[in-house]
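Have a look at the structure below before the remarks.
A single protein chain has been removed from this complex, and every other one stays in its place.
Showing chain A:
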Amino acid sequence: MAQVYEAPLRDMRFVLHELFEGEDFGDLPHFGEFTPDLTDAILDEAARLTRDVLLPLNASGDAEGCTIENGVVRTPAGFRDAYAQFRDGGWAALSSPPEWGGQGLPETVNKLVEEMICAANLSFSLYPGLTHGATTAILGHASEDLKRAYLPKMVSGEWGGTMCLTEAHCGTDLGLLRTRAEPRGDGSFAVTGSKIFISSGDHDLTENIIHLVLARLPDAPRGVKGISLFLVPKLLPNDDGTCGPRNGVAVAGIEHKMGLKASATCQLAFEESIGWLVGEPNKGLAAMFTMMNAERVSVGIQGLGVGEIAYQSAVAYARERLQSRALSGTARPDLPADPIIVHPDVRRMLMTMRAYTEGSRALGQWVSRALDAEAHGADPETRQRASDFVAMMTPVVKALFTDLASETANLGVQIYGGHGFIREHGVEQFVRDARITQLYEGTNGVQALDLVGRKLGAHMGRYLRPFFHAVSAQLADAAKTSARDLAAWRSSLEQSFGMLQLSTGTIAQKALKDAEEAGAAATDYLRLVGLVGMGHCFLKAARIARHRLGEGTDEADFYTAKLATAGFFFDRILPQATAAFLSIKSGKRSLMALPADAF
């Protein structure tokens, strides 16, 4: 057994077409041409491409890693061809706007394709992923001249992109940044400084790489208010768009990492590299953050992808690994022992993995719908509501999905037993790869602080409203249900939702007097929001499944399984909400009791 992945197309179609049908943010005429038959055709082909082209390079890419020789970075064998196939097929341009050569897919579909790419090969996903992020920032903030010169080739995937934020002494706190940009007198700037942890910083997949670099102007104020954003190409383009001379960007080294080994993470040295200002002087952080927020949702989706492949690989092994007999008596007398999937403890792990991935996929799809409505909603009120929801859910998607992914990947190894710990089976790679998703684009601790610090109390709790309203509305709507299981699940959700409302009030109050109280509650609060969000989605899914089964469907297997997973979620996962609630309630007292020098 090894790494097993087949895109979960049925569940993807469920979250895309059925789960939120006719709800939330209304119809989006902008995407009228993306009818279900077209989106399904896109998902089908993406499933083939990811399974047949990207998946076979996942383990080999991990084993070989990226290499650097004479300052030139090489990706593992097969990556160049795979990237060429990916780019030529138009997949790099998936969600970019058509006016710049993109395909303009809705985020609802785009995020499902992203999930497939990340599941099949997380390292690979970073190359088109960073390019897309850089493209977004250029689209939002750069001058028309810069857009015309760089966007077409970046959108098509011919050129790559990066985000250069981190320096050795500054990660989360970008105010400490030292890279400098001096005006050259012709409108351009000379950028000098060192950056680390630059994903896709250098590689052999594209002819040119366009770096977006945070740096300080000579007269810049100190701290985060003095940071500007610059576009610095690896090779300076000639007037006709071809690549010209090198631009003083050197690769000082590649990082030696725990996982994600086929993604080239570089240390870059800029030496009087020519760059152009993107957006306003000293407003670089805001420009970078439009891209950061979009990327945070994508990092959540990365976690979901890794979780899904870990789950599928574990199911395959649990079905085939023969050890001992079932506790209830021999299940397979024709075999020397029963497959380990008969054991309740193995089921506990598989169901946990399944509930986490299905719950994340559903919640992710809800947020994707809001992303589309934020940009293309029918009226300003809808767009604002969608935007508020995205603002609140971005840190939740990022931190919750990636925390669950790590847990899922670890459970996968557990199911393989000792065989999971050795490399041949390929499942320990998921643990190593998933680990970074909890760290980059802002650690999960930072996400939790973002939620309680910037989102919870802002505008009198306005960001929370669309979420709270949706959950209340469903609880009211489902109160009529006569089905006993649905009624029980509804009441579990109602309880957890009550705990969430209480906690929200408590934190808002305590934080007014003591900011450390908010910090002490942050991680548990984020988990509580996430659990209620997934519970909301599972109740919705279960009600749809029950309805379809009642009507009569030829897909009884799918809907029955959906009910089973929902049942497990409410019985075995949602109780975590109570633990989070009690932790929050206890406040910061015991958490901060030990003086720093007593550690």
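By our rule, contacts are C-beta pairs under 8 Å (C-beta built on N, C-alpha and C of every residue); 3 or more make two chains touch, one makes a residue touch a chain; residues count from 1.
Keep this in mind: contacts and distances are computed from a predicted model.
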Open item on the list: I notice the complex is incomplete. Of the names "Electron transfer flavoprotein subunit beta", "Multiple sugar transport system permease protein", "ABC transporter ATP-binding protein" or "Transcription regulator PadR N-terminal domain-containing protein", which is the UniProt protein name for the chain that's not shown?
Closed with: "Electron transfer flavoprotein subunit beta"
Task: Selected from A:A41, A:I422 or A:A473 as touching the chain missing from the view - done: A:A41
- [ ] Sort through A:V15, A:L28 or A:A93 and give me the one touching the missing partner chain.
- [x] A:A93
- [ ] Name, in rising order, the residues on chain A that touch the hidden chain in the full complex.
- [x] 6, 9-10, 33, 35, 37-38, 40-42, 44-45, 48-49, 52-53, 85, 88-91, 93-94, 103, 334, 554-555, 557-558
